[in-house]
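Note that one protein chain is taken out, while the other chains of the complex remain in position.
Let's turn to chain A:
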């Protein structure tokens, strides 16, 4: 026949933000480390090679920080004016940066002075990047041009003059050494091929483009500008895949998570949003103190670094999971214990007896199954249970009441035990979701323990607290009712005006209805 049915624990919907695996993942960071820079942090870039240092571009300096250091381990400060867009090469050994004066400088990580200086731009260079073959550098400048430089002999190879406004962002393809993309304030994103002398693709973003990003596969392009983040399908010739408008100020930076499953965007509205790259829905959002200019994620999403307009660099490290491992693991039975007898083939004369699957029951369910009602109640009145999961305690009290044995379970308790019950009541009686059950329980307790009141000062005090609580609650309810009455009166006065119009409406509305229907 049917087995024991466990007590149904009433679950309540958790209000506010839903807990998803994404919120768990993105909340699993330590409190941020704040580092003050000299000016607005315009670019943060992680070295793709261990130990995953990151370069921070702020004002006329480039700082390189180690993973856990709060002090820069290296500084490049030989810029005459503001530096822009310090970017690591794929091997993490070279660094390139543009500057306000139109120069592009290439640094060795170990050295201090620039290895190469590419001169040719007439205005500030806001974007630089290495191509996939590591021997060329792409740069875009405010003089509307995009240039390709050769590193070994520091010569300009190509110049594209297709943009009609400042070129403020760009990136090179990770797969094809000849392809790179630039976004400009002329609202377009263009893809250039070093093998041809003009752009191969152009998409219209609609706003000044602040940031562009190519997916690792090169098939999708993300552009950010104005309040929009747009995703383009490159393989379909630059078709708009989706347009996201989740920020309420200009989006300034884009970043992909290490798995490629999530896209992050930072904005001047001081928020970083995390999108799923399958559905393009916002799955999580971070808040920061100031407008965000730059954003970077470390290898394996270990660190989130955000640079802001007020020169603060916020560094968040992922919580280490070493804690769990440190727990002494109980020695488990060997693997062969579990497969023992599992591969036995049934012989002809054997009778197979299946062992019924053992159903796991909670401890209180086990007690209830054997009608040990007081013990079940004791179990759920344990402080660990009442504080963490009061709904279980309430459900058990409700179940006992349904079985008609609540009075029996509550009776015959000593001072300590009854004070446990009263503590629980005091804590939860006023909660509307528990109130119907607990008021009933409180009445039963008062009925049972009325004759012995006055014998224990501890219990008496608890009863007084409970009484005060109930009185407070009654006052509160009365006040609420008063408010409701006042509001009703206000609504009634407002409705009177409407009422006349409604009456008029119905008087001519009805024949109309009839006409239509007939």
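We take it that a residue touches a chain if its C-beta (ideal position, glycine included) is under 8 Å from a C-beta of that chain, and two chains touch if they have at least 3 such contacts; residues count from 1.
The rule we apply is simple: contacts and distances are computed from a predicted model.
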*For the chain that's not shown, choose its UniProt protein name out of "WD repeat-containing protein 75", "mannose-1-phosphate guanylyltransferase", "Protein Abitram" or "Collectrin isoform X3".*
"WD repeat-containing protein 75"
_Of A:7, A:272 or A:459, the residue in touch with the unshown chain_ = A:7
_Given that one chain is not shown, which residue among A:30, A:281 or A:461 touches it?_
A:281
*Touching the left-out chain: which of A:48, A:216, A:412 or A:436?*
A:436
*Which of A:16, A:50, A:341 or A:404 sits in contact with the chain that's absent?*
A:404
*Mind listing the chain A residues that contact the chain we can't see here?*
1-8, 10, 18, 20-21, 276, 278-279, 281, 283, 368, 399, 401-404, 436, 440, 510, 513-514, 517-518
